[in-house]
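Structure, as structure tokens:
Of the protein chains in this complex, all but one are displayed in their positions.
In this document, chain identifiers A, B and C correspond to the written order of the chains, with residue numbering beginning at 1 in each.
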Amino acid sequence: MHFASDNSGPALPQVMAALTEANTGYAMGYGADPIMTEVRQHIRDIFEAPEAAVYLVATGTAANSLALATLCQPWQTVFCSPVSHIHEDECNAPEFYSGGAKLTLVGDADKMTPDALRAAIEAEETRGVHGPQRGPVSITQVTERGTIYSLDELNALSAVAETHGLPVHLDGARFANALEALGCTPAEMTWKVGVDAVSFGGTKNGCLGVEAVIFFDPKHAWEFELRRKRGAHLFSKHRYLSAQMQAYLHGDLWRESARKANANAAHLVAGLKGIPGVSFAHDPQANMVFATMPRAMHKALFAAGAVYHIWSGSLEGDDPAAPVTARFVCDWSIPREEIDRFLEIAASAV
Amino acid sequence: MHFASDNSGPALPQVMAALTEANTGYAMGYGADPIMTEVRQHIRDIFEAPEAAVYLVATGTAANSLALATLCQPWQTVFCSPVSHIHEDECNAPEFYSGGAKLTLVGDADKMTPDALRAAIEAEETRGVHGPQRGPVSITQVTERGTIYSLDELNALSAVAETHGLPVHLDGARFANALEALGCTPAEMTWKVGVDAVSFGGTKNGCLGVEAVIFFDPKHAWEFELRRKRGAHLFSKHRYLSAQMQAYLHGDLWRESARKANANAAHLVAGLKGIPGVSFAHDPQANMVFATMPRAMHKALFAAGAVYHIWSGSLEGDDPAAPVTARFVCDWSIPREEIDRFLEIAASAV
Amino acid sequence: MHFASDNSGPALPQVMAALTEANTGYAMGYGADPIMTEVRQHIRDIFEAPEAAVYLVATGTAANSLALATLCQPWQTVFCSPVSHIHEDECNAPEFYSGGAKLTLVGDADKMTPDALRAAIEAEETRGVHGPQRGPVSITQVTERGTIYSLDELNALSAVAETHGLPVHLDGARFANALEALGCTPAEMTWKVGVDAVSFGGTKNGCLGVEAVIFFDPKHAWEFELRRKRGAHLFSKHRYLSAQMQAYLHGDLWRESARKANANAAHLVAGLKGIPGVSFAHDPQANMVFATMPRAMHKALFAAGAVYHIWSGSLEGDDPAAPVTARFVCDWSIPREEIDRFLEIAASAV
Partner (left out) sequence: MHFASDNSGPALPQVMAALTEANTGYAMGYGADPIMTEVRQHIRDIFEAPEAAVYLVATGTAANSLALATLCQPWQTVFCSPVSHIHEDECNAPEFYSGGAKLTLVGDADKMTPDALRAAIEAEETRGVHGPQRGPVSITQVTERGTIYSLDELNALSAVAETHGLPVHLDGARFANALEALGCTPAEMTWKVGVDAVSFGGTKNGCLGVEAVIFFDPKHAWEFELRRKRGAHLFSKHRYLSAQMQAYLHGDLWRESARKANANAAHLVAGLKGIPGVSFAHDPQANMVFATMPRAMHKALFAAGAVYHIWSGSLEGDDPAAPVTARFVCDWSIPREEIDRFLEIAASAV
């Protein structure tokens, strides 16, 4: 009953097998391995973007920070949601990599709205050289609250960005989960709705640690390569990044894995809906569920060995009915029986 | 006949097996995995340093840059050899991570001498607030030219540093190769000769991508953790770093692997010594060989499929006897027969 | 009728005279001039802080950025008002000087409240190494909206900071104006209410360009000196900074100048209160007035040659009664007759 994060489960067996398979003979390092050539082409094909610049790094924070730094000058500000990973969970990595750019928080929710974005952009740079200058818009898809922007919503946001000549970055740490939820193509969720650069996550969806960074305009390629090296994110034995991504993409494994994760979460949500006293803090649209439950229910679940993070409220206190919200993340690997067992315990705790 | 680098060979099978073994069940991320607890203890035991702060990152440049940034203020300068990796091969990563510190190049060779180090230190900071301030001394062991500092030499360098109150960093990307060559203990090659922080390499000696950073004084621990996270080098699925290092250390695999690599290089050197017209640009003391050969010999070797980097001189030109220097790196995996075949071709090219 | 800013008027004649007087003979540079010795002592006396570290720079942004960088690690966040100068008007200088720290905006008004500050501090760093770490609190006094924190309010804010072990910085670009409005001593408005470092403004109150940075704990002294030099803010001919500050402090000129500025603003406010249709967007407590007037009134004023900045709303549009807010800043130099003329024109425009 492990719902702590989609980074706490095991890697996909196919990914592990690919690593082992890649581990023979000699390969030039630093991205010059032949597997990377395949991966690059595969990603270009998937994204219908034959000119795209494609790179691999090992962490999502690296993907985001390096991509943003490439799109952003140090005197600019990045527009993002106040609950975005780049703002809340990267210990100032975007500020570090950009050389001191600012993050402007748009609205007060998981999803930015076009109106809030427009207002935030227009509020900046009314002061000439004195204020921060307008920089890229960064959109998180799936959001950090488990919700998803529709294609229309993405399009509307990037239209605002385009009006002001600002580039758009997509933090796709859970790219595949969003894609499966929307049932669209990678191109439809990115460059066709105005996205310029993507952090294309592999780690949370079954890899050991690999993320692609994709620029649809290859003019950013060389600068990104230098930033990656300078940031110490260029792997010498790069084939082990390439092999993960190769297996991840092969036979649409990445989509299948996300489908499983989303289905697991949907199963959890369906079960929770049937339990009195449980509600949802956010609409669970992908593989993350923010559920509010009575304190006593959490206690019963933890006592039974469930693992997950309390999000707001506290387990401490006298009132067993006090509402406490937790985050439950499902990956591809969580067995259906575990979810059912979890639901049984929760139901019994009513 | 692949001698391009010790990052172009495969990972050790035991390391790969450990990865696979680690790939079951759930584990908390970001360094909180139980394997890391073992690894930390193991490294403390190996180094006879029960209080040491121990961390893992995936690249040698990350290990070096993060360690140095922790020891160095932005207005200081790092004292290092002009051929050090941190100066020549990290695309300004030390400058980036330190927030703009300088590197002062000591002497003009692979190895710093105490006199040159003392002179360099004394030349800085004669100008009060105007000049760069004195910062850490960074020693590369094995050097980038395949040579090794003796324990006495290390001791003499750190004595100079200590006189001025400066910390000492050891870039041990090839730590194990040096240790085997010297036949000493990790403690003897580090804190017993005044080293404060170590980049303890795993990648070049048989891992996929893992390096430990060790601070003998744990006061640096929390700052390093924040720097690692901010640098995007904290792995979410950290167990895959831990597992590599666990296998690497288990049963002295790391030392055995380095012994093999060094022995391979020694075999290559012994063979080359018997070939007329071959000389050595640097004394080959570990697993790297800088050999000068007639141009025609290189041509014959490349024609036969040998892979390695030309270091100085050029294959272009009329004179078949023109001396051209190349770097040959041996890892644990290179088959003895391949070396012999290489030597035969070289000998026949005389 | 010039109300654009307190940086658009002339410098005080006494300050100019001191410059001329200082311009004889030779003086060692870089802060070693004898006038600086006097200035340092004078500021220590005024602040009843015999150990304070005292430095001069030429711009308010330099004072703020260097002071904050000295108190703040790159992985921390500075707590400040969303309308603070450091956030809105310094083009990311605090982020630059701190090496990429973040600014956390507290509340949505000119003045932070203790509750909002506490909430903001508690919201940060619930995520261990992942989120930004808590850093200094920066308070602007006079605020950018012309309001003033009472001593009780300052005390309450710094008590919150102290609970969490966070240092407190005071952006005192208009320090003297606040002091005069509160009628207290410099010590009472700073270290006695928990302030650790002060940007003590001279420029806006009658100097050409000089600000002091004061640390009550001298442990920050050497780091600040290095940061100032590295930031290119150490003047070679430092005596010309010292002389300005010397004259500014002499005979309480600084307080007299602020009294005049505040009185000028009070005269303006009193007059505006008598004019129908005029209201105040913020309570004018020092030398800045944010007044809302009918559009037609602004047009009449501009037509008559008045100079000031429109803050919100627009002069464009058909409705002559539409409310438009403007900022009016009074310095010591604005003649009373000019204010009266301004009021007459405004009154006639009703």
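One rule holds in what follows: a residue touches a chain if its C-beta (ideal position, glycine included) is under 8 Å from a C-beta of that chain, and two chains touch if they have at least 3 such contacts.
Given the structure is predicted, the values throughout are model-derived calculations rather than measurements.
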Practice task
For the chain that is not shown, enumerate the shown chains it touches in the whole assembly.
Solution key: A, B, C
Practice task
Consider the whole complex, including the chain that is not shown, and state which of C:129, C:166 or C:226 touches that chain.
Solution key: C:226
Handout entry: Selected residue (touches chain absent from view) among A:82, A:99, A:114 or A:277
Key = A:99
Handout entry: Touch with the omitted chain, as defined above, among C:28, C:303 or C:350
Key = C:28
Completion exercise
In the full complex, subunit C touches the hidden chain through residues 2, 4-5, 7-11, 13, 16, 19-20, 23-29, 57-62, 65-66, 90-93, 96-97, 203-204, 208-209, 226, 229-237, 240, 307
Handout entry: Where the unshown chain meets subunit B, residue by residue
Key = 74-77, 88-92, 95-96, 98-103, 105, 127, 129-133
Exercise for the section: Determine and list the subunit A residues touching the chain excluded from the picture. Expected result: 30, 73-75, 99-100, 129-130, 133, 225-227, 229-230, 234
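Convention: only the chains that are shown with their structure count from here on.
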Practice task
Specify, for the interface formed by the sequence copies subunit A and subunit B, whether it is same or different in terms of residue numbers shared by both sides, with half as the dividing line.
Solution key: same
Fill in the blank from the handout: Whole-Å distance, C-alpha centre of subunit A to that of subunit C, is 41
Problem - For subunit B paired with subunit C, centre-to-centre distance based on mean C-alpha positions, whole Å - result: 51
Problem - Whole-Å gap separating subunit A and subunit B, where each centre is the average of the chain's CA atoms - result: 34
Completion exercise
Contacts with two or more other chains occur in subunit A at residues 90-92, 96
